[in-house]
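Let me begin by presenting the structure, written as structure tokens, before commenting on it.
The complex appears here minus one protein chain, its other protein chains still in place.
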Amino acid sequence: MTAPEKSRNYWLSAGREVLRRPRAAVSLAVILFYLAVALWGFTGWKTPDWETENFEMAYRPPSRAHPFGTDIYGRDVLAKTVYGTRVAVSVALTASVLALVIGLVLGLLAGYFGGWIDDLITWLFSTLQSIPYILLILAFAFVLQDRTFTLFGAEFRIRGINAVSLALGLTGWVGLCRLIRGEAIKHREREYVLAARALGSSPGRLIVRQILPNVVHLAVITFSLGFVSYIHAEVILSFLGLGVKHVPSWGVMIDDAKLELFRGVWWQLAAATAAIFFISLTLHIFGDAVRDGLDPRLRGERR
Amino acid sequence: MNPVLEVSGLRTHFGIEKRVLPAVRGVDFSLSRGRTLGLVGESGCGKTVTALSLMRLVPRPGRIVAGSVRLDRSGGGPLELLSLPESRMRRIRGRELGMIFQEPMTSLNPVFTIGEQVREAIRVHEPLGKKAVRERVIGLLRDVNLPDPESRYFDYPHQLSGGQRQRVMIAIALACNPKVLIADEPTTALDVTVQARILGLISRLRDRYEMAVLLVTHDLGVVAQATERVAVMYLGRIVEAAATRRLFKAPAHPYTRGLLDSVPRLGEEKRRLAAVRGAVPTLSRIPAGCSFHPRCPRAGEVCRRESPAPREVGEGHRVECHFPLE
Amino acid sequence: MLSYFIRRILYLVPILIGIALITFLLFRVVGGDPVDRVAGRYATEEQKEELRVQLGFDRPLWPQPGRLLAGDLDGFARNQLFGHFASTFTFRFGRSEQYRRSISEMIRSGAGPSLSLTVPAFIIGLFLQITIAMLCAFRRNSRFDRTVVVLSVLGISVPYLALIIFGQAYLAGRWGLFPIYGYPERFGFSVVRYVALPVLLGVAAGLGAGVRFYRTVILDETRADYVRTARAKGVGEGGVMFGHVLKNALIPIITQVVVVIPFLFLGSLLLERFFSIPGLGFMLVDAVAGADWPVINALTFVGAVIYLGALLVTDLLYALVDPRVTLK
Partner (left out) sequence: MKLWLILGVVALVLLGLFLSVPFFYRPAGVGEEGVMVRRAALGAKIRGLDPHDIGDTTSAAVGGQIFETLYTYAYLERPYRLLPQLAEDFPEISEDGLTYTIPIRRGVYFADDPAFPGGEGRELTADDFILAWKRMADLNNRSTNYSSIFAGYVEGLDEFRAYTAEVDRVDYDLPVAGLRAPDPHTLEIRLVRPHNFLLYWLAHLPTAPVAREALEKYGEDLVNHPVGTGPFRLVGNYRSNRFSMVRNENFRRELYPDRAAEELAERGLLEDAGREIPFIDRIEWTVIEEAQPLWLAFLAGKIDSSGIPKDNFDQVITTDRELSPAMKARGIRLIKAEDPSIFYYGFNMEDPVVGENRPLRQAMSLAFDRETYIETFLNGRGMVPTGPIPPMIPGFREEKGNPYTRYDLDRARGLLEEAEEIAGGPIPVLRLAMPGTDTTARQMGEYFRIQMSRLGLEIEVDYMTWPKFQDAAKTRSHQIFSLGWLADYPDAQNFLLLFYGPHRSPGPNSSNYSNPEFDALYEEAIALADPEERIPLYHRMEDILIEDCPWIFTTYRVIYALYHDRLQNYYPHDFLYGTMKFQRVRSDLPDSL
């Protein structure tokens, strides 16, 4: 007996279904562009220079040499925005991956095994869920910032960007875990799983081969929406002084704007807002398309 | 006998983005007072869409693209439903055309009481006093044989069994004494014993209210039990229509034949069950020529090229086939 | 009914313990010894030791099972975890490290301003969101619907902080349409003047996400079979939407609304901070900036308790709205 596993064909056709919409294709292109910019930042090869200051050039409005103007030290705002992409993407990516892994593993374990494992995991996420989200992030970020841990003899220092990613990741898995657990419980009782179990498959193999493929689409959707919320959360944490400090980030740039705007310096706010706006917009559109594409029930129903 | 409802050339398409899926491709039939027409066919053949088209309740992205649905009015000439403005059509629904749906479990609103739901069907059409409406509702509930209607009035749908809910649905459909009752698979979701009772109820009420009934079903047993005429649908067209007895005795279309053969009968255990080979093609790939030809045992060259014109093979027996059975 | 609630409350006990455990882990175990902070700059080691004893920080962090085995119940109970539980569950949060003010009193005085900001924002927001969503569902796929869908996605993508900064600088600052900041000393009608701009900004910020969410909820509901039944009865679109769909959609709406309730009490961090409204959100931001651990700890627990309370209320509301739900 074969499992109604979502075959390669399914994914291909879902992918085609998603990309058939011009909106989704354009969104994906923009998202990939952002990722490319972030990746480019990591290679360091010919990246725009945000560090060179020029006090003579402080707060210059957009011009040909500085398309987004300059900041308080005469640094190029465009270059800062580009660097900010790298920060935003790495924060959001780390947090998303962390949340995804924790949520997926705990959700599958709870859903598949049930019993006391389920009780324990349910208790854990119910508890975390009952603390209002912003408070939870804040508490984690607050406690984690500038902390040194000794783990297996090595010292780890959690600072700025890592504290933010960690706080977001450690708190962001709850929703996904809950979702996955529910799905896993449903699938656990399906015939193909029962059959595979009757054939003597180990639980680990069952989870990975039979149940996981059936819940992956949930993870994909959560991932794309989570990504957006982490980018926005980074801005707020930066504003509260719990975020990234040593390097430009979009949150820091908006925080700077709080003072600058009153002297008429709008370009730094505009650049960071635009950067956040477009990634957020395209992720939303793409997330919607993915949901429509992966959920055949909805195909063609709307729009 | 004057038909109450006359349908001709009805076409309903579903447009998904740039593709067009023709669900109903030119359907003609008529309903007469006091008679039941059965509309049969495999699932996906367009029966339900046809029924909903009559009510003009085809869900998006479906659209009625052509045809006419004429409702006979006691005074004056027939009324063309398809060109009515929505506000006037609303007054037709429930008052002139009543409809019962397949899923009694979900077709009632879970958050309102039975009484409220039947009452609403009356009050949208007739300005009656509270008390009068209530009495009529209880009368209706009694008519559909719902036990203990006075107290059931205050029950919520989840407190009723499936059969009871379908009775309530019938009460709603009959609330304003419509001329036409459209029943879309009214018994499919019910137990066999309940099925029979509901069908009996529909027949009795038809006679009492002098309605015309369109009974949409995939179940030939139901057709045999409850209809006077049958129309067989395949891929959005009526391929054969005849009086029920005649059709069962002498089907002319190979598809009808296949359908009849697939019904197991007592004492005929050797008959092949899957009498129609192959599966229904999707609407996006309707075969050229006679749309049944890929599955037809009698198909010839002409079937691939030309779609057959309707022809009469007996009194009131119409079929669309190049090579009808004798 | 009563027994139902008792059971529900009992079910909350492990979660409350969980929350206290998390605050303990965060603020005591990971956060480290608070005595250095509390004692002040010039305290000597002896004074700190004194304070440590006084505040119970000399005790072991965790209960010692060895003591229990030895029959020393008192010794078993003397640890920081149990101390933390005792003070948390009795809502004795102590005093703020920054202001030396009783935290319970701070929370009580902050709740009013927070609510005066969040409740109107919530009511207006909810009404607008659902009304617009209904209109969209009512005329789905129309130009109006498509415009709203596009606008709400655009709205979600604007960073909240940028919206507030812009609103304050231009609407209040440049154009002088609203007060720039502040809150009256005593509660009265003048509150309206001060919360107007923050409320409007809050509503604007939430509109996109809300409309999107409720539109989906309501559209899902309009696909239900009973809607077709209602239409077949001849009920008009208005009656279908407001009579049938809305009442059914209330269930997902309530679920969504309840999630928001704790935030009504906790106020809005950013709005209160920018507009100088002395609510709990302001207090939280201030506590973070001043590393006021006890305040953060207290707000975390209180926020969670309010959330759990709201969950109980949800159950009640479900029963009111949905006849299929009975509280047994």
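The letters A, B and C name the chains in turn, as written, and every chain counts its residues from 1.
Keep in mind that, in the parts below, contacts are C-beta pairs under 8 Å (C-beta built on N, C-alpha and C of every residue); 3 or more make two chains touch, one makes a residue touch a chain.
Remember, predicted model here, so these are calculated numbers, not experimental data.
Engineer: Using the whole complex, pick out the displayed chains that touch the missing one.
Structural biologist: Listed by label, the shown chains it touches are A, C.
Engineer: Just to verify: which one of C:Phe93, C:Tyr183 or C:Phe263 makes contact with the chain not shown?
Structural biologist: Among C:Phe93, C:Tyr183 or C:Phe263, only C:Tyr183 touches the chain that is not shown.
Engineer: From the list C:Arg7, C:Arg193 or C:Arg223, pick the residue that touches the absent chain.
Structural biologist: Looking across C:Arg7, C:Arg193 or C:Arg223, the contact with the absent chain belongs to C:Arg193.
Engineer: Quick one: say which of C:Ala20, C:Leu81, C:Leu135 or C:Ala169 touches the chain that got left out.
Structural biologist: Touches the omitted chain: C:Ala169.
Engineer: Tell me which stretches of subunit C touch the chain missing from the display.
Structural biologist: 36-37, 39-43, 46-47, 50, 97-101, 106, 109, 120, 123-124, 126-128, 131, 168-169, 172-173, 176-186, 192-193, 195-197, 199-200, 203, 242-243, 246-247, 273-278, 286, 289-291
Engineer: Touching residues of subunit A against the unshown chain: what are they?
Structural biologist: 53, 55, 58, 72-73, 146, 241-242, 245-246, 252, 255-256, 258-263, 265
Criterion: only the chains that are shown with their structure count from here on.
Engineer: Provide the labels of all chains in contact with subunit A and in contact with subunit B.
Structural biologist: A chain counts here if it touches both subunit A and subunit B, which gives C.
Engineer: Roughly how many whole angstrom separate the Cα centroids of subunit B and subunit C?
Structural biologist: Centre separation, subunit B to subunit C: 53 Å.
Engineer: In whole angstrom, how far does the Cα centroid of subunit A sit from the Cα centroid of subunit C?
Structural biologist: About 23 Å separates the centre of subunit A from that of subunit C.
Engineer: Can you tell me which residues of subunit C touch two or more of the remaining chains?
Structural biologist: In subunit C, the residues touching two or more other chains are 140-141.
Engineer: Of all residues in subunit B, which are in touch with two or more distinct other chains?
Structural biologist: In subunit B, residues 60 touch at least two other chains, as defined above.
Engineer: Considering only the defined contacts, which subunit B positions touch subunit C in the complex?
Structural biologist: Touch residues, subunit B against subunit C: 55, 57, 59-60, 87, 90-95, 98-99, 101, 103, 106-113, 120-121, 124-125, 156, 158, 169, 172-173, 175.
Engineer: Under the touch definition given earlier, write down the residues of subunit C that touch subunit A in their complex.
Structural biologist: 14-15, 18-19, 21-23, 26-27, 30-31, 140-141, 146, 153-154, 156-162, 165-166, 169, 173, 219, 262-263, 266, 269-270, 284-285, 288-289, 296, 299-300, 303-304, 307-308, 311
Engineer: Per the contact definition, I'd like the list of subunit A residues that touch subunit C in the complex.
Structural biologist: For subunit A paired with subunit C, touching residues are 123-124, 126-128, 130-132, 134-136, 138-140, 142-144, 147, 228, 232, 235-236, 239-242, 250-251, 254-255, 257-258, 261-262, 269, 272-273, 276-278, 280-281, 284-285, 302-303.
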